[in-house]
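One protein chain omitted, others in place.
Lettered A and B in written order, each chain numbered from 1.
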Amino acid sequence: MAAVTFDHLVKRYGDNLAVNDLTLRIDDGEFLVLVGPSGCGKTTALRCLAGLEEITGGYILIGDRVVNDLPPKQRDIAMVFQSYALYPHMTVHDNMAFSIRLHKLPKAEVAAKVREAARILGLEGLLDRKPGQLSGGQRQRVALGRAIVRDPAAFLMDEPLSNLDAKLRVQTRAEIARLHRRLGTTIVYVTHDQVEAMTMGERIAVMRDGVLQQVGTPKELYEKPGNLFVAGFIGSPAMNFLTGRAALDGDGVRLVLDGAEVALSGRAGAAARSRGEGSSVTVGMRPEHFEVGPQGGQGLVRLPVQVDVVEFLGSEELVHATFAGSEVVALVPVASEVKVGDTLDLAVPDTLVQVFDPDTELSLDGDGPR
Amino acid sequence: MTTVPVLAEPGALTGSVAPGRPPGRRLRSDLVTALFMGPAAVLLGAIVVYPAVATVVRSFYGRNASQYVGLRNYRTLFGATTFLVAIRNNAVWVIVFPFFVTFFGLVFAVLTERIRWSTAFKAIVFMPMAISLFASGIIWRIVYETDPHRGAINAAVGTVVDAVHPPGLYRGVNITPTGPMHRERDGALVTDQTLAPGTVALVGLTGIAPGAVPPRAQPAVAPSPVPGGIAGVVWRDFSPQGGPGVVDPGELGLPGMHVKLVAAHGTAATATSDARGLFAFPRLGPGDYRVALDASNFRAGFGGVEWLGTRSLTPTSHLGETGRSLLTLPLVVISEIFATLWIWSGFAMVVIGAGLAALNREVLEAARMDGASECIVVVITMIINVLKIFDIILAIAPDSSQQASNVIALEMWRVGFTGTGDFGLSSAVAVFLFVLVVPVMLLNVRRIRG
Partner (left out) sequence: MTATAMTTTAESLPGSARPRARRRPRAVRLLTRAPVNAVLAAVALLWLVPSFGLLVTSFRPTKDYFASGWWRALLHPATLTVSNYRHVLQTGGIKDALFTTALITVPATVLVVVVASLAAYALVFLRWPGRDAVFVALVALMVVPLQMALIPVATLYGHLGLFGTVAGVVLFHTAFGLPFAIFLMRNFYTGIPKDLLEAARIDGAGDLMMFLRIVLPLGRPALASLGIFQFLWVWNDLLVSLVFLGGARHVPITVAIFSQLRQFGPNIDLISSASFLSMIVPLIIFFSFQRYFVRGVLAGAVK
């Protein structure tokens, strides 16, 4: 087991900068999720770590070893591929035994390790099957098994759940998390799915266009997104953004939009105020933070909206409404009894409102992680 | 951007190892490449690439490898009738063969879709692909045998021909009359002298093998005159004791002979001889008559077409030597082409059939392109194959037809490896063959790159 460090990693394909100066340290035993939209460089970074790509610049360390020039087999890592990459001509047993056999382990030890991995993953009955005879979930577990028999310094997982159906994905998510707790091995996990990232990662690193955006625990990213991209990417449904001009009057700050105004108070107000009169400001409000037409006004930011669509989700309803020409989405309890065509107030506690500079896209929240 | 915990400058953590592949690893990967690519490279270099270049060089030297002759070998070739014949034959192959093989392939591929036993049909038609061209040549050499008793094609043709024109009872070129008779142009035998009614005609023949006389024949007897008519006998006038022109005891009559009585204005009557060879034309008007044995009596049966002969299908007798060598189209070449169609049609069928299968499944537009491209594949493949054709000619054509059905690949071998062997000239032939396939080579390279 070992820590993994990316130190100013650069990977270039021709003119295309796939990974741009990535610096990131993953602690020993940590479960880190690299997340971002497709093409953001997360998979490339992982492949560089695995030794499948030659890096253009910077350093990669596993433990305190620079592995830049080491072939994959000397890096002491195991990887789970999106396609699982099971050897189709070998049995489950042979798939799992392949690597440790190559390392010339005694036969008995190979058998024992495979048996142990199979037991952990519930594959005991399938050892003689070929991958073609397995279900998607079983194949996925074999891929995991192939990784864990090696007892490596780190697991690299490249979208290992994306080929599973929704139900199985939820199940396997928990299984991998359990596996991590049990084995305590460092995991670098790549996904494009922020739900997966939020639920599994101890820390999450968000990437975009080859550049690392923010690293933090799921809670940090959720509560204090460092920029507009992270704010919009983390959380589902996505955060609502409203951009307007700050109007200072007395103690208060108003956000002036096309034909509407919002009074900003508290921390949000202070952040907007610091930008100065007439400057443009983007505020972000999470759908799940809205309440419908609450009494009292202290510490609330209110949006008078017109309801367009209501989607019933069971315990909650997703309300699509219009405010000053932009769409606002709110997740509210069914008990709110919102109907299409209603005009009502959606309110958010001002402590939960995020404020961004629309030009730099950076968070203006003084408390945010800078 | 913002929130990244910066880890100092590059390398600060790790010392000063410069990134990039270290020389040791590069060397190792080059070694691996050499290990995998090496055997193929050595074999191809030594046995394909180097010799191909050497052949080009060699073609500028004479019989003796040290004697530079410039373009003389090429001049010699294009001045030689045998080589012109080879080029002409290859041209015929290239023009005729790909077209017909594609045609057969297409027809079979379309038709097999409509039968239940298409698997069996395809297997049967494809089977010749497994056999060597040489063995196929031998198979067809038997099929093409000239004698209808041996060659299946001539047997089949002969059955039809003999049904339309039945052969005579008395075939054989040696049949000659013992009396004063002459042979007409059509093969009929006619008495020299005219006969008047009331006389008899003695028509003796020799040169008929004992076995060729029909079994129902009985000893011949001299005919009795018929008043107002002409009687006669036709018999096998061959007896050790007797003389010619006389019906001797023991000589057999020739039954079933078609006899004609010819007057000045034409045939006056016909008759057929009986078992003793007797025939009669009763009740004739006065006049001079001749007795004739019809040509059909002697007509030979179908003797067989010389499929592997050199008879030309194009009239070239009026041409000079060069013209003849370029424009003659010997039957043997066509026969060889047909035999080769038997071999390759299955290939064309399956290739085009694969295209057709796609045609059924895919969108019509795209598929139409597909079907067309499969045909082009067949045509190109066949052009290459036909340019290099060799074994089939060696196997099919008898020695007497080898010259007439010569082809370039065969000429290369003959010039270089038979007789005294002229490697210079032979190399020139090989280079010529190579030049012919260069367009296909370029086409392939373009496809790979495109």
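In the analysis below, a contact is a pair of C-beta atoms (placed from the backbone, for glycine too) under 8 Å apart; a residue touches a chain by one contact, two chains touch by 3 or more.
This one's a predicted model, so the numbers in the text were calculated from it and none came from an experiment.
Of the candidate positions B:27, B:43, B:196 or B:300, contact with the hidden chain is made by B:43.
Touching the missing chain, out of B:106, B:271, B:386 or B:409, is residue B:409. Think of the hidden chain as still there; on chain A it touches residues 50-52, 71-73, 77-79, 81-83, 85, 87-89, 98-99, 102-103, 146, 150.
Touching residues on chain B toward the chain that is not drawn are 29-30, 32-33, 35-37, 39-41, 43-44, 46-52, 54-55, 58, 108, 111-112, 114-115, 118-135, 138-143, 148-152, 155, 342, 347, 350-351, 353-355, 357-358, 360-361, 373, 377, 380-381, 384-385, 387-388, 390-391, 394-395, 398-399, 409, 412-413, 416-417, 423, 426-427, 429-431, 433-434, 437, 440-441, 444-445, 447-449.
As a convention for this text, only the chains that are shown with their structure count from here on.
Chain A and chain B have Cα centroids separated by 76 Å.
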